[in-house]
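Below, a portion of the complex is reproduced, with chain positions unchanged.
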Amino acid sequence: MQKILRMNKLYWLLIAVPIAIIGEFTQMPPLTLFLFACVALIPLAGLIGESTEMLSERTGPRIGGLLNATLGNAAELIITIVAIKEGLLELVKASITGSIIGNLLLVLGASLFLGGLKYGRQKFDRVRAGQNSTMLLMALIALAIPSLFSESIGPETSPRVEALSLGVAACMIVIYALAIFYSFKTTADTPLTRPSVEHGHAKNLWSLRTSLIVLGVATVAVVFLSELLVGTVHPIVKQFPFITEFFLGIVLIPIVGNVAEHIVGVQVALKNQMDLSVEISVGSSLQVALFVAPVLVFVSLLFGHPLTLVFNQFELIAMIAASVITALVSSDGETNWLEGAHLLMVYVMLALAFFFLPA
Amino acid sequence: MQKILRMNKLYWLLIAVPIAIIGEFTQMPPLTLFLFACVALIPLAGLIGESTEMLSERTGPRIGGLLNATLGNAAELIITIVAIKEGLLELVKASITGSIIGNLLLVLGASLFLGGLKYGRQKFDRVRAGQNSTMLLMALIALAIPSLFSESIGPETSPRVEALSLGVAACMIVIYALAIFYSFKTTADTPLTRPSVEHGHAKNLWSLRTSLIVLGVATVAVVFLSELLVGTVHPIVKQFPFITEFFLGIVLIPIVGNVAEHIVGVQVALKNQMDLSVEISVGSSLQVALFVAPVLVFVSLLFGHPLTLVFNQFELIAMIAASVITALVSSDGETNWLEGAHLLMVYVMLALAFFFLPA
């Protein structure tokens, strides 16, 4: 519910959808088209999230939890699948990394910073924070193993490297599934996904049919706009030599994909509901790392562009830095604006380094 | 005592001892011989452990603690010394690594997983867990320093690299000795080694003479079977090209060496004695890292095949991953089956990666 209430204000951004579509057929300059496609994806991602939550309300907590756990980052999943179809595998891996670190550093950082300015010290559940840190470490180990071993195994396209990636991806899905199963067993809600907060306004519920239609239409629109967005990557990189495909993938695209988390996470922090705020940002990171990434590895096989889990050293450094600082900041179950500022500054330094990396 | 009671059931495996010996002289296929030697080593390792504990009972807690602290991994020490004599230095380093990560991930993982399934949340002493984490980190730093600096110092056989290894090995023994001394000073038992649990059945005690004879005979048998086991390594690697010497050393041999810890650790966890269970697995890891490894560095000088502490990057990655996840899982003094599953999954992913590494 939470999300619906907050996102409403963003729905006027839907105006960017027709503009981007018209732009595509009128030779709009690629950067302008890229920006309109980005803007258009924000409310569409919101609509997918909203209809998913509406469906969960109708299907009960178990299936609803599963829906959230699998479709929670649907827009992100679609954009990356489209990019895989186009063979932009480096862009995909960069945007997975960018989404993980963006949620941990930008979204959580802004939430802690603004919440801390308003309330001073804010508290949240230490046990959950510890579980999140363990899951972050599991994701890190899983992504690091194929990345660090592959160089000695063979080129990224060799069957052995692909086999290792597939094996590790299967392990990641098992880890994610076990964690969801554990949370079903021990709590009523599904901690790895965004919990609903207010259940008082059942009048807002969409019918099952409306939910499914909205979900379908929004998904189709996201697919179309993703194709459009991905299509502008090469022209932009060509036109602006100081913007690399890597920078687009690791900084710009994930910011778009995380706008919803950003807005909701900060709003919730400003209401001093830190458990939920941490859950939104860290939960979304974990979902991208332990579910979206391994699913993409399997999906990519269908498109003949097999994606491996071989991330470059800079992506690994960024994920390690983001995970460790998040774990440390959240370990005492208390946060303040300074800790939010720490997370934001780590993001700024990483973004700077990514900017200076040559193609 | 604990161990004796549990191991009894394994003594029928002693039948593998004569089979392996006969196999050696009847040209048994190397893999079959390897397996029989492995099986035969399990009860023999148990007998060494048992006679050591019997001796400790007779010699009082101080000397008994020292005996456990030095002979607790005697079978492992013997196998590796035999391998050093044969010049299989990479196999030795792989099996040290495998023993460390096997105890942390497989033994502790299975204990937490099965104990957690039976009891839900299980608790243990946070302070001891914190001390163990610090010791694990000390071991990691000690092993990482020669490994990471050596490449810039010279080839692994250069006198400077050997000098650094010897210096660090001496430091490790000092660290281990100080920790044992500290535990003597602050507690009655010796936390770095397996504590005895039940002292009620003194009737089971062996005489000093029996203990020494069993220790002597079992040691001789372990030496003989180790030679046999190590002798099969080259034929096996030659016959099965997908099994590397590294994989044998890091996965297969340590599993054999840790069967006793495995069985006792899980049994104790199933009795909800988590302090002891954690102590068995983590304590055994620490003993291999901070005592067996540096002792081997000095012992190897006697055989003219100087062993250095230069581990390859994959061994270091595995040890870092295993130590950090163990420290994180145990940091809150509470465990559940999900955390056990995490440890097991890290082991599976590492084993996969080791399997795909070419020779």
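Per-chain residue numbering starts at 1, and chain names A and B are given in the order in which the chains are listed.
Everything that follows uses one rule, which is that contacts are C-beta pairs under 8 Å (C-beta built on N, C-alpha and C of every residue); 3 or more make two chains touch, one makes a residue touch a chain.
Fair warning: this is a prediction, and the values are worked out from it, not measured in the lab.
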Copy count for the complete homomeric assembly [2 present here]: 3
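Going forward, only the chains that are shown with their structure count from here on.
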Chain A and chain B, separation of their C-alpha mean positions in angstrom: 41
Contact set on chain B toward chain A in their complex: 313-314, 317, 321, 324-325, 328-329, 331-332, 336-339, 341-342, 345-346, 348-350, 352-353, 356-358
Of all residues in chain A, those that touch chain B in their complex: 127, 130, 133-134, 137-138, 141-142, 144-146, 148-149, 152-154, 160-161, 163-164, 167-168, 171, 174-175, 178-179, 182, 327
